[in-house]
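The complex appears here without one of its protein chains, the remainder shown in place.
The letters A and B name the chains in turn, as written, and every chain counts its residues from 1.
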Amino acid sequence: MALPLQFKTSFLPLEINFLAENELITILPRVSMKSVELIGTNLPNLNAMRRQEIPLWLALILKAQDKCQIIPPIWLNVAYLKARYDEELEFPNRFSSLPWHWLELSKMLLTKASDDLTDAPHLIRSIIQDLREVRLVKSRKGLKELNEAYLQLDNLSLMEINEIRPYVAEVMDELKKLSDCVKKDDSMDMETNDYEEDENY
Amino acid sequence: MGNYYDLDDIIADNQKLPCKFNVTVPGLGYLEGNIGQPLDANTKLNLPLWLSSVLAICEVSQDSQTTFLDLIHPEFFNNKVINAIRANAVNIDLHSILPNYYKLCEKWCVMFSDVELIEVVSQMLKERSNEINDYGQNPKQISSMAGNKFLYSLDEFEKRLYKISTESHKLSKEWFHNQD
């Protein structure tokens, strides 16, 4: 297909956003609703004031219609994120463990459900910015270890991986090609050696 | 070798390499400027890689051991360049040495396994690619003096790498700051 290079090498951030919307999240409905069968997922029976887990995209629609309140996930508050941030600073060779979709979820909740968050949105926003920057710096450092066979960066989220994926893939490919040239010759040498041996024999 | 349709590969193949003829070939005098004359043995010529690599392997006839020509060690892989790379990989102007350095390196090393060259070049790639990634994350830096110089010194593969890197960082940043 005639896709631009960017589409071929990695996901778009918007696509990752879309994937993240499928995560389950707890809501507190304000009205009762019967269950609705949708393609691929079902909206369960909603009873007012009783918590329920539904996919994020449904929760955002209901929230826009003022029909529910979103309960923020346990990791989306200043205390938890600050602890993670301190961890990052403490261990310069490791990434602290954050949920797989932390960037996308936090962004969506901050824009669309900021009144449901436990802490003030601007504080959360600033700590998320800090976290992202620290991890970016660390990943840059980690890429210095790039070799043709193996790279391990634990605890990166999907968005962060996606950002460095095209670059890393290209470099590793090239390194592999270069090293392959040498290896091939080794094997070829071995073949000729065998041949010679055969002849001698 | 496996990328028959790859444009970069085709362009890289077109790179001329110096070679020495081992036999006299009638009728090829025009390559040297003497039209109608035969091409004598031991003449040095620059021929494109796709031609010279085949002729270097192909024997003249069924029985003989001599090939049509021998490839001479080109200057972009000689010791001077290797030492320069070893000294300062990041600042070396790769584009002016050879626009398709990496590709050609691969092809050369397939024929003549030059382990030392491969090592040096791999190391160079790692260092330069880091630098490229750094510039990719801060696209404004590339317009500074140092950045400009670096940009012009990249060979074709590295340029592609730079483009990929900037694009992906740009998309990420845009999404992150978009307030929709």
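For the reader, a short list of remarks on this structure follows.
In this section, a contact is a pair of C-beta atoms (placed from the backbone, for glycine too) under 8 Å apart; a residue touches a chain by one contact, two chains touch by 3 or more.
Here, contacts and distances are computed from a predicted model.
Among the names given as "CDC45-like protein", "Pyruvate dehydrogenase E1 component subunit alpha", "C2H2-type domain-containing protein" or "Protein HGH1 homolog", UniProt records the absent chain under the name "CDC45-like protein".
The hidden chain, counted over the whole complex, makes contact with A. Interface note for the absent chain: among A:D66, A:E90 or A:D154, the touching residue is A:D66. Across the interface with the omitted chain, chain A contributes residues 64-66, 114, 120-122, 125-126.
As a working rule, only the chains that are shown with their structure count from here on.
The touching residues of chain A, counted against chain B in their complex, run 5-6, 9-10, 12-14, 17, 103, 107, 111, 132, 136, 140, 143-144, 146-148, 159, 162-167, 170-171, 174-175, 177-179, 181-182, 184-186, 189. Contact residues on chain B toward chain A in their complex (touch as defined above): 102, 105-106, 109-110, 112-113, 115, 118, 121-122, 125-126, 129-130, 132-134, 136-137, 157, 160-161, 163-165, 167-169, 171-172, 174-176, 179-180.
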